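So, chain A:
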Amino acid sequence: MSPLNFITRTAPTGPVLEIAGDLDYAHAPQLHAQLPGLDLRPGQRLVIDLAGMEFCDSTGITALLAARNHAHAARADIALAAVPAHTLRVLRVVGLDQVFAIHPDSGAATRP
Partner candidate 1 sequence: MDIRRRNNVTVTGNPQGRAVVLAHGFGCDQNMWRLTVPALAEDHRVVLFDYVGSGASDLSAFREDRYASLEGYARDVVEVCEALDLRDAVFVGHSVSAMVGVLAAAAAPERIGALVMVAPSPRYIDDEDYRGGFSAEDIDELLDSLESNYLGWSAAMAPMIMGNPERPELGDELTRSFCATDPDMARVFARTTFLSDSRDDLRTVAVPTLVLECAQDLIAPREVGAFVHRAIPGSELVTLDATGHCPQLSAPEATNAAITGFLAGSR
Partner candidate 2 sequence: MCRTGHRPDPHEPERGDTSDTAFAALLEDSAEELYESAPCGYLSTLMDGTVAKVNTTLLNWLGLERTAVVGRKRFTDLLTVGGRLYHETHLSPLLRMHGEINGIALEIRRPGGGRMPVLVSGAVKYGSTGEPLLTRLTVFDARERRAYEEELLRSRKAAEESARQARADRARLQDALAVLQQSLLPATLPPVPGVDTAAHYHTASPDRLGGDFYDVFPLDGTRFAFFLGDVCGKGPQAAALTSLTRYTLRAAALHDPDPVSALSTLNTVLHERYTGGDPRYCTAIFGVLDPDPVTGRVAVRLASGGHPPALVVRADGQADFLATPGGLLVGVLPDPHFTAAATTLGPGDNLLLYTDGLTEARTGEDRTALYGDQALRDFCAHRAGEPAPALVLALTGLLDELGEGLDDDTALLAFGVPTRPAPGPATKNPS
């Protein structure tokens, strides 16, 4: 089990949250805890970069949905970048590929 680490940076489109490690039952609450601290303004896009994510279970997906709710509450948008293949497959099974904008990498996701 890997710990979960976050790096937040700012792109022209808004905040980019890089997630590294396991987004699972034990660690997903840490993502919830990150959300209120994000500087997210109306019209911006919150990009969650999953390039470093090693594992994601249903609680991890819940946390991503919470991020989506958070962004929408701030009248902002949300996009996922560099979703690992396995997680992408799960997102398709549960239909969330229609809910999240999904980009191959954070470069593509932060293009205005």
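One rule holds in what follows: contacts are C-beta pairs under 8 Å (C-beta built on N, C-alpha and C of every residue); 3 or more make two chains touch, one makes a residue touch a chain; residues count from 1.
The candidates were selected such that all candidates are chains of the complex that A comes from, given by their letters.
This one's a predicted model, so the numbers in the text were calculated from it and none came from an experiment.
J.: Could you work out which candidate touches chain A in the complex, given the options 1 or 2?
T.: Contact with chain A is made by candidate 2.
J.: Please give the residue numbers of chain A that touch candidate 2 in the complex, ascending.
T.: Of all residues in chain A, those touching candidate 2 are 25, 32, 35, 57-59, 61-62, 65-66, 69-70, 73, 86, 90, 93-96, 98-99.
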